[in-house]
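Just one protein chain is left out here, and the rest sit where they should.
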Amino acid sequence: MEKLLEKEEFIKFVKDGDKLLVGGFGMSGTPLTLIDEIAASSLKNLTVVSNNLGEPGKGLGILLNEKKLNKAIGSYFTTNRDAVQAWVDGELEIELIPQGTLAEAVRCGGAGIGGFYTKTAVGTKLAEGKEVRVIEGERFILEKAIKGDVSLIKAHKADHLGNLVYDHTGRNFNPVMATASKVVIAEVDEIVKNGELNPSEIVTPHVYVDYIVKSHYVKKAGVFVASD
Amino acid sequence: MEKLLEKEEFIKFVKDGDKLLVGGFGMSGTPLTLIDEIAASSLKNLTVVSNNLGEPGKGLGILLNEKKLNKAIGSYFTTNRDAVQAWVDGELEIELIPQGTLAEAVRCGGAGIGGFYTKTAVGTKLAEGKEVRVIEGERFILEKAIKGDVSLIKAHKADHLGNLVYDHTGRNFNPVMATASKVVIAEVDEIVKNGELNPSEIVTPHVYVDYIVKSHYVKKAGVFVASD
Amino acid sequence: MHQIDRIKIAKRIVQELKQGQVVNLGVGIPTLIPDYLGEKKLVLQSENGLLGMGPTPSAEKVNMDLISASKAPITMEIGASLFDSSNSFAMIRGGHIDVAVLGVLQVDQTGEIANWAVPGQTILGVGGAMDLVAGANKIIVATVHSSKNGEPKLVKELTFPSSGNRKADLVVSEHAVFKFEDGTMKLVEILSDIRIEELIEITGADFEYNSEITNA
Partner (left out) sequence: MHQIDRIKIAKRIVQELKQGQVVNLGVGIPTLIPDYLGEKKLVLQSENGLLGMGPTPSAEKVNMDLISASKAPITMEIGASLFDSSNSFAMIRGGHIDVAVLGVLQVDQTGEIANWAVPGQTILGVGGAMDLVAGANKIIVATVHSSKNGEPKLVKELTFPSSGNRKADLVVSEHAVFKFEDGTMKLVEILSDIRIEELIEITGADFEYNSEITNA
């Protein structure tokens, strides 16, 4: 099956009200081209699961400013003042989850695990309403798996089968986000021949990737800028 | 800290009655040198957590025949008829766990997760006595994390810091076993200079590895044979 | 059981598999499938940590750290990837395998499978059987119609221990293909010159059928 799509094509896999799992840590490892396309679409009432909401007017911050988002689930939104303001104005619902719990919950979503008991956040406000359980004398809270409708991820290289490798810490949440949605779209810097990626080095095996879109951003002085 | 040990030295980290987490799938990715040392020691009453107990008289099968083991926890023991016989004779306690549950339970042990809800084995004999929970309309059973006293793993290459890479499917359970014990000993085929392993390729980062022992086995016609 | 029947089952299952699908093959009859694919290319997953399993290597290329879940030496196809056991079973349990083709001891008329333990015998091996039953998107059972003792393997109710609540989708024997829908077993196709009365006779399970199939 040919997985390569033009950037305009992937949008048909996203519906109003969908829950999107989006890779990235701040602006690093963020699918900028895919985000631009969603911003330019008529899609609305989306929920985003991502560590941050980008920066003001950048990355996922664009979707916020374009009023595409009803809800954001993640660990750190304070670096985008627009997100804070949208929350204050009642325009954006926010669910805050510790960063490690977020990563693990999405991993579980992709791994057929329903939930897990974690040490993190025991005895805090973020544990309110959550089941506490003592295992081997230690207290844990129950966290449920997170799954999405569509995952938007960013990798460095893909082969035509959809195997992925990442650029340094641009890896971050992308490999787990790739596992936990019905449809997974990977934006990549480069597409290489099948067999060019070392089997021991492949981080995301192709079973997880439904479609590949070539990025319309290029790196200049270490920062991605639009190429067109 | 220097992590490199002679094969005779690591034994001091193991005590009678310890629970050992041992990597390997059948004979592949098995720490044969470390097993030989334990077989030759005075250690006794050990519990082994490993997918199999090797083959008759090979790999972990040696520890069984040397009467080192009280209990084995794993997924598939029927390929070692000695293990079956020891169980029939009441000399070996066996705890059977589905292979994926075993891998996940050890991963949780190393990741600060107390337990997890899995779809696997729901409605079977292996779920008897285990809590069943419905999450999002689907039934799961609770499995607890597994931790050990000492992990014995096998990797292909280590650098002097203890970063590890594996040989093809010799990887198997080794990376998770490396995370879940107080002391982790890695047997390796080759020790390379620091910096020689690509940071993107390292499977087990050095924080998990306490000591490295050079293997006394060499591969001939694709099979490991004793070199001395 | 004649090898010719086992091959017939493998060949019929090949018809159910689509180009490029990600497939995990259990032990027994399923391992015959790669020999009868023809032009069809599958992506074979091996639960010990490989996606893209290739055929047996020549003797000089054997590496016993590149093996199948049955512990036989294998090769890698172009585009293969390697991972650890926890990631392999995340892939299986998380619903990322299109099809698991499994041998069974019994399958009941709702599609529930028994494929890991025999009552009264020592139960000391389960391997990845239950993970595959719980996780694969589609389960095809490959089985001869009757056991060595002549007892039906397609039964009303399992007398062997269940491998999980998740039901199979299809069962292929040397005599017939059945599908499971809404807890009911339905005859899809007859594969031998057996008459319907005879098929009912040797099949422990109750199944539905229509005259189009039995007269075909």
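We call the chains A, B and C, going by the order they appear; numbering starts again at 1 in every chain.
Definition applied: contacts are C-beta pairs under 8 Å (C-beta built on N, C-alpha and C of every residue); 3 or more make two chains touch, one makes a residue touch a chain.
All values reported here derive from a predicted model rather than from experimental measurement.
**Q** Which chains here would be touched by the one that got left out?
**A** Within the full complex, the chain left out of view touches A, B.
**Q** Specify the residue from the set A:V14, A:M27 or A:L43 that touches the hidden chain.
**A** Hidden-chain contact among the options goes to A:M27.
**Q** Which candidate, B:E37, B:E143 or B:D159, sits in contact with the chain we can't see?
**A** In the complete complex, the chain left out is touched by residue B:D159.
**Q** Out of A:A39, A:V122 or A:V192, which is the one that touches the chain we can't see?
**A** Answering carefully, the residue with contact to the hidden chain is A:V122.
**Q** May I ask you to list the residues on subunit B that touch the chain which is not drawn?
**A** Looking at subunit B, the ones touching the missing chain are residues 1, 107, 109-113, 159, 161, 163, 179-180, 194-195, 197, 199-200, 202, 205-208.
**Q** Suppose we count only contacts with the excluded chain; which residues of subunit A make the list?
**A** Interface residues of subunit A facing the absent chain: 25-29, 51, 75-79, 83-84, 87-88, 94, 96-104, 106-107, 118-126, 139, 156, 166-176, 203, 219, 221-224.
Quick note on the criterion: only the chains that are shown with their structure count from here on.
**Q** Skim through the chains and flag the pair connected by the most C-beta pairs in contact.
**A** B-C
**Q** So how far apart, in whole Å, are subunit A and subunit B when each is placed at the average of its C-alpha atoms?
**A** 33
**Q** Rounded to a whole Å, what is the gap between the Cα centroids of subunit B and subunit C?
**A** Those two chain centres are 29 Å apart.
**Q** Centroid from C-alpha atoms only, then distance subunit A to subunit C, rounded to Å. What do you get?
**A** For subunit A versus subunit C, the centre distance works out to 35 Å.
**Q** Taking each residue of subunit C in turn, which ones touch at least two of the other chains?
**A** As it turns out, subunit C has residues touching two or more other chains at 76, 82-83, 89-90, 92-93, 134-135.
**Q** Can you list the subunit A residues in contact with two or more other chains?
**A** Each of 111-113, 199-200 in subunit A touches at least two other chains.
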